[in-house]
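A single protein chain has been removed from this complex, and every other one stays in its place.
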Amino acid sequence: MKKASTLSIATVLALCAAPVMAQKTASQGIDEYRAMLQDGNPADLFEAKGEDLWKKVRGPKNASLEKCDLGKGPGVVKGAFVELPKYFADTQKMQDLESRLVTCMETLQGFNAAEISKTAFGRGEMSNVTALATWIAAESKGLRFNLSQAHAQEKTFYEVGKRLFFQRGGPHDFSCASCHGEEGKRIRLQDLPILTKNPGDGVGFAAWPAYRVSNGQMWSMQLRLNDCYRQQRFPYPGFASDATVALATYLGVNAKGAASVAPAIKR
Amino acid sequence: MQTRRETLKQTAVVAGLLASAGFPQFAHAAFNKAAFDAKSVQDAAKAAGATSMAESKDVTITGPDIAENGAVVPLGASTALPGVKQLLIMVEKNPAALVAMFHVTDAVEANFSTRAKMGQSSDVYAVAIMNDGKALWAKKEVKVTLGGCGG
Amino acid sequence: MADPMRIRAQASGDKATVRVLMSHEMESGQRKDASGKTVPAWYIQEVTAKLNGKDVFSAEWGPAVSKNPFLQFAVKGAKAGDKIAVTWKDNKGDTRTDEATVS
Partner (left out) sequence: MNKKTQLVLASLAAALVAAGCASAPSVAELNALTDKIVKASFRDQNHVKVERITATDETNRVCSEADVAGKPLDEKTAKRIEEANLKAIKWPSDGKFIGDWKEGEKIAQSGRGLTWTDDVKTVNGGNCYNCHQISKEEISYGTIGPSLYNYGKIRGVTDPASPASKAIVEYTWGKIWNAKAYNACSNMPRAGHMGILNETQVRHIVGLLLDPKSPVNQ
């Protein structure tokens, strides 16, 4: 069987059980193509921008984000990414990385969180949130996902996320599970990670934020989920809404033990 | 599109920058618009100074056999031949064939890589323009596939 | 102001391989926006590089170079500790220079 992995090209080549010869050649070609792009991931550009934004004095309160508590104490960046989403006592809610960043931008820097959340992806402060998330994720590269399920809300959000994952709807009756519920499947030539369990290192939840070569955009996890819902023909999930955080909790808990490669480079 | 006035203004800026940076030895760094506007591989090479064209095993074009996405196709051009003035990377079926023109000096290897946009499957070319105006080229086919769901 | 480049320069033997990522839209001039109007071309036209202040590399690009461009070239005689400075200039006259130390 084929194991979905954009990283271990050799593994894919070796394990790729393609039905016809022409197909095999094509997928080998695609794997070579992906390998060629690994060196020189433009996500580096966003990572650099994010680091700069973290340290820069900005906003109405003229402050940096260096005191932001991402869950491991004020200013601790390394390791935070692989433990999110989690429950935060100060806001009394479940937050993912982006939701938490927006909270810090409001409390520390004086930005308007609601305004940022309403901003389209890639625009204004939202593009800064994405760059920040890219850098923070990069600081946990190689670390393994290990979300807490200690707090009652963390458990509840996992359960809600599971229900969202299997929620069929829209004109096509699609749920997340339609595409990500079985191992070794593809849409067109695109490998689909199974997301009901740990899909492996650097796959699925452990690959985003990622740079998308198709449109030259840096995609955060929020945008990844948003676009999945778009293609599912679902209505629009609010940025950092409870549904997206619950779904991310389900995916993150399932990814326990997977090493993060974010920021990755994707089609 | 650019207005004529903007073009003129920009030319002035470029000239000013070149002068202030004291770049006279890099006179060829001025943008060769004719080469980049040319539609075909031949016309672009000619505009870049080629007087004749011949296929050559001494020039190498690198790229994937299949590109999952035409927006980003890694391409490289190289040669070990002495006397190379410029190395060009071209995509035959793009609206304008020329993607990038690298000026070869004694200080760098004649080996350059970048990434190109491709509108469709096409032959891609590496063209080495020699000091005497001869252009030596190599080509390979790159297939561009349709990716995910959208299309 | 354009975002900074990422430059990696690595010496091996008698040369240094330089890999550069630039932050730029590289708008082709072929694309139409939502209202059907052509988005004007906006792209890096010239890239130059200096080794310890001396010109070593120059290239001209068209709008077919990908967004957020990647460039790789090798500078002869460069060694660890040398400075590589890369400059790009686009068709609107915007320019940016960044520097890296060869490792």
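Note that the chains take the letters A, B and C in the order they are written out, and that residue 1 is the start of every chain.
One rule holds in what follows: a contact is a pair of C-beta atoms (placed from the backbone, for glycine too) under 8 Å apart; a residue touches a chain by one contact, two chains touch by 3 or more.
All values reported here derive from a predicted model rather than from experimental measurement.
Visitor: Of the residues A:T130, A:S220 or A:T244, which one touches the chain left out of the display?
Guide: The single option touching the absent chain is A:T244.
Visitor: If the missing chain were put back, which residues of chain A would it touch?
Guide: 19-20, 22-23, 26, 92-93, 99, 152-153, 155-156, 159-160, 162-164, 166-175, 177-179, 181-182, 184-190, 192, 230-231, 233-238, 240-244, 246
In this section, only the chains that are shown with their structure count from here on.
Visitor: Provide the C-alpha centroid distance between chain B and chain C, rounded to the nearest whole angstrom.
Guide: Going by mean C-alpha positions, chain B sits 14 Å from chain C.
Visitor: Where the CA atoms of chain A average out and where those of chain B average out, how many Å apart are those spots?
Guide: Averaging C-alpha atoms per chain gives centres 36 Å apart.
Visitor: Any idea how many Å lie between the Cα centroids of chain A and chain C?
Guide: Roughly 29 Å, centre to centre.
Visitor: In chain B, what residues contact two or more other chains?
Guide: Where chain B meets two or more other chains at a single residue, that happens at 71-72, 74, 115.
Visitor: Give me the residue numbers in chain A that touch at least two other chains, ranges are fine.
Guide: Each of 213, 216 in chain A touches at least two other chains.
Visitor: Quick check: in the complex, which residue numbers of chain C touch chain A?
Guide: 3-6, 19, 21-23, 25-26, 66-68, 70, 72
Visitor: Per the contact definition, I'd like the list of chain C residues that touch chain B in the complex.
Guide: Those residues of chain C that touch chain B are 15, 26, 28-30, 38, 40-41, 45-46, 48, 51, 54-67, 69-77, 89, 91-93, 95.
Visitor: Hey, which residues of chain A end up touching chain B in the complex?
Guide: By the definition above, chain A touches chain B via 26, 29-30, 32-34, 36-37, 187-190, 213-216, 231, 267.
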